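The complex appears here without one of its protein chains, the remainder shown in place.
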Amino acid sequence: MSRKSSPIFDWTPDQPVLQCEGLCISYFTRAGEIPAVLDFDLTVMQGQSVGLVGESGCGKSTVAMGIMRYMGRNGGIVGGRILYKGRDMASLSDEELRQLRGSEIAMIYQEPMASLNPSMTLGRQLMEVPLNHEAGISEKEAYERAVQMLADVKLPDPERVMRAYPHQISGGQQQRVVIAMALLSQPSLLLLDEPTTALDVTVEAGIVELIGEIAERFNTSMIYISHNLGLILETCDRINVMYSGVVVEEGEIAEVFDRMRHPYTRGLFNCIPLPGADKTARPLLPIPGQLPLPHERPTGCYFGPRCEFFAAGRCDAGPIEMEVIPDQPGHRTRCLRWNEIDWATRSKGKDAGEEVEAGDVVLRIDGLRKYYEVRDSSIAAMISGKRLRHVKANERISFDAREGQTVAIVGESGCGKSTFAKVLMGLETATEGEIVFRNQDLADKPIQKRTPQEIASMQMVFQNPFDTLNPSHTIGAQLGRVIKKFGVEKNPEKVRQRVLELLDLVKLPREFARRRPRQLSGGQKQRVGIARAFAGNPQMVVADEPVSALDVSVAAAVTSLLTDIQRTYRTTLLFISHDLSLVRYLADRVVVMYLGNIAEQGSTDEVFSPPYHPYTEALLSAVPIADTSIEKKRIILEGSLPSVLNPPKGCPFNTRCHRKIGRICETEVPPLLQDGPGHVIACHIPLDELRAMDPVIAEKQSAAE
Amino acid sequence: MLIFIGKRLVYMLLTMLVVSLILFLVMEINGESVARRVLGPFTSGEQIQAWLAANGYLRPWYVRYVEWLGNILTGDFGQSIRFRTPVADVLWPRLGNTAILAGVTFAIMVPLALTLGVLAGMREGSKTDRTITVTSVVTTSIPEFASAVLLTVLFSTWLGWLPGTSAMSDGWNSLELILPVMVLVLYGFGYIARMTRASMAEVMQQLYIRTAVLKGLPYRTIILRHALRNAMIAPFTVIMLQINWLLSGVIVVEVAFAYKGFGSLILEAALNQDVYLIEAATMVAVFVAVSTQVLADVGYTLLNPRIRFK
Partner (left out) sequence: MSQQIDAKAIAPPGPLRSLARTLFGGLALLRESPVGMVGFGLVLFWALVAIFAPLISPLSPTAQIQPFAAPGTEAPGGEVLWLGADQLGRDILSRIIYGSRTVLFYAPIATFCAYFVGCIFGLLAGYLGGWVDDLLNRVADIILAFPVLVLYVVIIVLIGPSGLNIVLAVTFASAPGIMRIVRGLTLDLRNRDYIAAAQTSGASLPWILFVEILPNARGPLIVDACLRMGYVIITIGVLGFLGLGLPPPTPDWGSMVADTRSMITFAPWMALFPAIAISSLVLGFNLLADGIREISLRD
């Protein structure tokens, strides 16, 4: 029999598993000491899940690394202590710490592919855990335990996975392996650092469900780190909100969500497109200002400079302590004025805007197909003679967009939305079909053949703010270049004037024209990207996931900017995203894509309520919503996305569809059902049945107090 | 996998073919200049014409090329102008000598460089790392002919421990091999060490090493089982390509120490305009170079699971 070798703990289940008291972590660089986490308190009991929420730079990941005591060469704990099962972790020897890691406290990482050794079989990586932590265990036993655990995390064909290398399985499966690896020695505490951020939404839902089951089954305590409030709502019992290295509010989850008592927490909620938000009536309210730099924190409350309730003389006097809110056990806030603020009134911010009337049709896509040729050089292909294969990136795409409208294209990876954007912009040419823009068919006009006017009138905003600008040139030079290219101005003086005007448009200081991209933050770079797109007064702008790489509050500000500009210029916005909450907030019409085909399209209201395409239904149920009054139907899709080289015959969704009706789904392409003018669903299920579906997202029936 | 190897081999043959064609055209397209080289600069026009006719040089170049290629492939390299014997008689023994020199060099250089590289990469930024890096930079800054002079002065002239030349005039003397090997190792280990260091340092930064640490694995296991198998992939290619480098470096060393090897043969052939010897030696050198490239490619594919298993 094997015995787990671990340090001695004098602990009973009524005591906390983990306790952080006044923890302070700093990094030491050439520039000096930079505090990353300050005065951090946390208590986790057995079986409890605590969420750590915040934006980038708030210190949440640093806390996790601190608990594991793995802060790299230049990080260190400079104050407070961490008690694990009653023992101060600083008192552990190196050997005891090594025994602790992986067997008492285990971690699940953000990027599963990078966290697995690419040159070692998964089986070996799994088996290492019990082999190194349990004395007396044999290889055979370790193997069997690993196989069993893979089955527990719902991986099909565990034996095959044991022999495989990480790159041979999908992202979702990799994360399941990482979870299995973490659980193999039955840890008491699980640290999850953004475990689903790198995964598709429908895959994410499966992982979240798995984690929940595990927590129940093994009674493991969890610390769940995320920036996604909806996710925390679904998985945790308690929540800690962090800002600039400190916890600003903590408490039971329903408490904090419904009765928040810190201006930052409220600011965060105002930035999230909840189902109740509406871009004209109740727009998102970005938090003004910027995150303070770690070495330039203001005196007093760190959030003070950005807070609408800031009281000079009080809020900037000295360090703010956590205050307990009476009547609410465990609910604390780091706000001096929590008792004075009227939490019921809505925050000051933008007034409701005017509704934009959609105009004439500006873009018409008809029967668009984009196939890529792929040379197959495997032996099988050579024998059968079929060397040339086709990746059907876009298949039968048809829809329109009107002036001033926002059309969202929604889908997960591999659905073909990026390819579609490329074809539209002229970076690729269509294989078949029509793209009529301003009465010109652009389908086989690559960018080289388009006139400057055509180019200027359809521009793109890109996803990754860090790559969207050329690092070697100044902002002014890049904007000026585009202005000249589009033929807007020729005279150098006038060009420079226009550059400054564009910077005004995106609310950036004029002196940024002299700066280089590395001196700007992600949000600022994205604003420049928007300025660049609007330089030629375009009729249509394609925005490819413009805010998914940005923090919540920054994303809100950029989204807000985009809608303002659009409203002023009546530009048509083609918005590509996987974030359904944002889509519901922004879009007038929605096109849902799966594996290159359109599954459903219609107005936002039509798509977000029954009848649904089964994929839309699953997608809607997978998106976490940070609203306690909403009840969501739970639909988990089996399997993973089929390979684009080998798409399923018939309906592309049939391999994972939870409403599959039978053989017909596998053999025949689904017909286009018309539910109303403009609302089309591609499905074999009869329309009446679809109309009878329950809504996925609904208000909770039980009345709140 | 087999297809990949097959494709590489075919590509290699094609490359060799093109090289041989270029070489042939450059050296022998002008039959008269060949004749002059063979017969000497003072030959008359008639003697040249006679020689050309007797040796088949009046035929079209593509016919001559095919015949030449056939000869090369069967090992008939023609007659050396300088040595007045069949080229093959001079070439193979000299190649053998160089092979010995190269073999001993590699046997010392590779383990040394890999060990130093791994140590430096493991402790990036430490004193060990800085020392090894700076040493590597310094040793690769001293050209082989310079270090040959420096080491000869040190070990032969001043200390008298080692012979100053390696002509092996009294039969095989292993002592005479020491200085040439030392020069080659001194210059060559630095590059391999630095590439290994870079590879190791990069691997140590990877997230999967963090995973291994946080899994509670002992340090030894992490280095030996997790880090090395990823860090050694790139250096393998580098080592293979160093064989290519060696073919160049060997020329200088052999000339400096009067070692009768393949490198000094090429130089002698070039200086003496010995056409057939140049052609044969070049073809052999190219063959070795291209083979090592193919081996490097194939090896890299085999070592890297991401490419090997699709």
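When the chains are written out, they are named A and B in that same order, and each has its own residue count from 1.
Heads up, the rule we're going with is that a contact is a pair of C-beta atoms (placed from the backbone, for glycine too) under 8 Å apart; a residue touches a chain by one contact, two chains touch by 3 or more.
Computed from a prediction, not measured in an experiment: that's the story for all the values here.
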Fill in: Hidden partner chain, touching residue among A:Tyr84, A:Tyr165 or A:Phe486
A:Phe486
Worksheet item: Which of these, B:Ile72, B:Val252 or B:Ala280, touches the one chain of the complex that we don't see?
Response: B:Val252
Item to complete: Touching the absent chain in the whole complex: find that residue among A:Asp467, A:Glu638 or A:Glu699.
Response: A:Asp467
Worksheet, complete the sentence: Of B:Thr196, B:Thr211 or B:Thr282, the residue touching the omitted chain is B:Thr282
Response to the item:
Across B:Ile142, B:Met168, B:Val213 or B:Leu302, the one contacting the chain not displayed is B:Ile142
Practice prompt. Spell out the interface residues on subunit A facing the chain that's missing from view.
Written response: 425-427, 447, 450, 452, 455, 459-460, 462-464, 467-474, 476-477, 480-482, 485-486, 492-493, 496-497, 499-500, 504, 509-511, 513-514, 529, 532
Response to the item:
Where subunit B meets the left-out chain, the residues are 15-16, 18-19, 22, 26, 133-134, 137-138, 140-150, 152-153, 156-157, 164, 244-245, 247-249, 251-252, 255-256, 266-267, 270-271, 273, 278, 281-282, 285-286, 288-290, 293
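The working rule: only the chains that are shown with their structure count from here on.
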Worksheet item: Just curious, how far off is subunit B from subunit A if you go by their C-alpha centres, in Å?
Response: 52
Worksheet entry | Residues of subunit B defined as touching subunit A within the complex | 3, 125, 206-208, 210-218, 221, 225-226, 229-230, 233, 304-306, 309
Worksheet entry | In the complex, subunit A residues that touch subunit B | 68, 70, 73, 98-103, 106-107, 109, 111, 114-120, 128-129, 132-133, 165, 167-168, 178, 181, 377-379
